[in-house]
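Structure below; questions to follow.
Subset of chains shown; positions unchanged.
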Amino acid sequence: MSLTQLKVPPGAIETFGDGVGFVALVDRMQTDHALKVVNAARISYEKQRTEFDDKDKKLCRFLWEHGHTSPYRHSFYTFHWKAPLFVFRQAFKYQVGSGWREYTVNGEEVALEVFDVLFDTDKGCSWNEVSGRYVQWTPEFYLPRTFRGNPPHGNKQASLDLPADFDHAGEHALMAEECRLAFERYEARIARGVAKEIARMCLPQNLYSQAYWTVSLQGVLHFLEQRLKPDAQFEIRTYADAVFELVRDDLERVGVTRQAIVDGLG
Amino acid sequence: MSLTQLKVPPGAIETFGDGVGFVALVDRMQTDHALKVVNAARISYEKQRTEFDDKDKKLCRFLWEHGHTSPYRHSFYTFHWKAPLFVFRQAFKYQVGSGWREYTVNGEEVALEVFDVLFDTDKGCSWNEVSGRYVQWTPEFYLPRTFRGNPPHGNKQASLDLPADFDHAGEHALMAEECRLAFERYEARIARGVAKEIARMCLPQNLYSQAYWTVSLQGVLHFLEQRLKPDAQFEIRTYADAVFELVRDDLERVGVTRQAIVDGLG
Amino acid sequence: MSLTQLKVPPGAIETFGDGVGFVALVDRMQTDHALKVVNAARISYEKQRTEFDDKDKKLCRFLWEHGHTSPYRHSFYTFHWKAPLFVFRQAFKYQVGSGWREYTVNGEEVALEVFDVLFDTDKGCSWNEVSGRYVQWTPEFYLPRTFRGNPPHGNKQASLDLPADFDHAGEHALMAEECRLAFERYEARIARGVAKEIARMCLPQNLYSQAYWTVSLQGVLHFLEQRLKPDAQFEIRTYADAVFELVRDDLERVGVTRQAIVDGLG
């Protein structure tokens, strides 16, 4: 009776303005997160605080800047995401850091790939997601309104603006049509009796899915440090922006600004 | 000004009746943990519930019994412990499972040690503790009122009752005196100028320390499954009992009883 | 100069007989893994062995059967996988356990979904993978020769045989054509200047990728326990079969058979 389709939670932040993707903060702990940071830190000295003041804020910021982030691991948050599959892959399975860098070795220029695979889930987080083995998907796809180009030389940056005459609307329409057809073929395949777990494998990776993500304040910061950076892929950066907005007040209270995160101070 | 010594939090459960050791639940999330379990599970089907009923309770119990415990990982709790150092070592660094088992190989009796080292911290928990490098310890020691003996054959069980004429009071007094003297030597050593980080290494392991422990409901269950068992060492079992009491209502709501945990159904 | 395309390593086991997918064991430790299991276990007793005999084999099996698997965590293996993206997602990001189960509550039949999301990476493994942000993909897709159907009632089992008259060859041809066209559109999109990181999102999830996976013997066993089960999806089960073959001798040496894994004894 009370078993319903997943709803958009109150306070959700839309990600792409398409009426589909969003991030919402759906649960958190009861105690002041800022006081928890300083008390988790001060227990080393058998001390505690009952009020949070400016010196505490400086301490919080200091701890974060110097990588002493374990005291940030005592406050947890649950987020509800609706995002394309490839964003989920980036957000929770792995990340590929930045791109191509040049430096000089023995007077010779060397161009080297730099990248990384980091499990964002390493910092104590939990993750439950819609399963395409069990549900038949809904035809919702992420379709960019504005497209981006490749950097001129290798993978120098994440991606670049396209020439002024690029037909964004046409590309959007084409992609929408491709996805519509892919979904028709998916439905037809299931109608012919093929298992959902097989049929889904031909669906493109911009299909929308949903998940709950429970993560500590340390994990949130780690995620933002990776994903707010300019060389993170635009789509995941958009989700990082939304997550940041949802915890902006919490972060400001512990002295951590968006700029400090982007500047890599943590 | 508001920086004070660590206080005993309201609702703390005393562990050894010595006016020192305790466990308290000091923080938790805001949303009904039981509803979170079923919703984290049902997101696989893109479904959610707004009320928790008996079928949900059965589902929760079923998930736990079959080891599908990831949906239990979206609710977090913070506990404050005051416990002897060796209990902390057992609780958070490693555990040594049960003891000595006999079985028959090719008609021949073999006695084998069984044991394990499991990080209780594996299931997503956080841990901050008093540091003996920074604080000079307080002379508080765990001193058993009743002592236990070794099992007759190897390590068959955790420990056994001592003979009826064992002088428990005398043993207690002796241990108290040893600890008092050890602490005097610790203070004298520091007075002679020796660093706290060196002086502490001669203190016995029944010294009391304090810590914050933040852990998911999954982690709490994992901890209780290991530590409520009869072959867990008495002292850590006592802390597991206290933790269980603090979350008893939460566990009953998801259909998990103390008996089911002890019987190893999860 | 010596920078080449990824090659198929010697000893690789083909997974789908399509000349594309494979798993290979490319590195391992030097010491006898079986002796390491018993010595990691026996260090609790300050004992060690220099030869491995039948009692040791029984001990290894016993430890595994009773969940005391930390001694299995001292031998590591590196595998090289070439597999479809959706298999990678299942293998390394999450797993959805079994399916639909029925049981009786108060005399009433209830059908409940059972599932789980477990990070196979939890047991200490490492993972590096091809990045679609950096490389332009090769048009290699996993295309089943034999298709499977959905179970009649909900998700009772993983998937079922299709009716005898199902046109497997036709379905295969259709899927091959869809993938060919999707890849053409991917290439065309890149040719129009669209970034690889955008273009890739319309590729279907049966695209082949490659990865290195380094994992302990404990992790291998954990993976096999999840993926050799009959209700695991056929494709991931095929990879589990290949991994099993690559470590079959190692497992038999510690007393663990394929049947014992499938029967869930561990």
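By letter and in written order, the chains are A, B and C; residue numbering begins at 1 in each of them.
The rule is simple: contacts are C-beta pairs under 8 Å (C-beta built on N, C-alpha and C of every residue); 3 or more make two chains touch, one makes a residue touch a chain.
Note that this is a predicted model, so its numbers are computed, not measured.
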With 3 of the identical chains in place, the whole complex in this file holds a copy count of 4
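The rule we apply is simple: only the chains that are shown with their structure count from here on.
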At the largest C-alpha centroid distance from subunit A we find chain B
Which rotation angle, from 0 to 180°, best lines up the CA atoms of subunit A with subunit B, given as a multiple of 5?
180
Subunit B and subunit C: spacing of chain centres that average the CA atoms, whole Å:
35
Give me the residue numbers in subunit C that touch at least two other chains, ranges are fine.
96, 113, 115, 117
Subunit C contact footprint on subunit A (complex, rising order):
84-86, 89, 92-94, 96, 99, 113, 115, 117, 119, 121, 127-129, 131, 133-134, 142, 144, 147-150, 155, 158-160, 162-163, 166, 171, 175, 178-179, 182, 185, 189-190, 192-198, 200-206, 233
Which residues of subunit A touch subunit B in the complex?
2-7, 26-31, 36, 39-51, 53, 70-71, 73-76, 78, 124-131, 134-135, 138, 210-212, 214, 216, 218
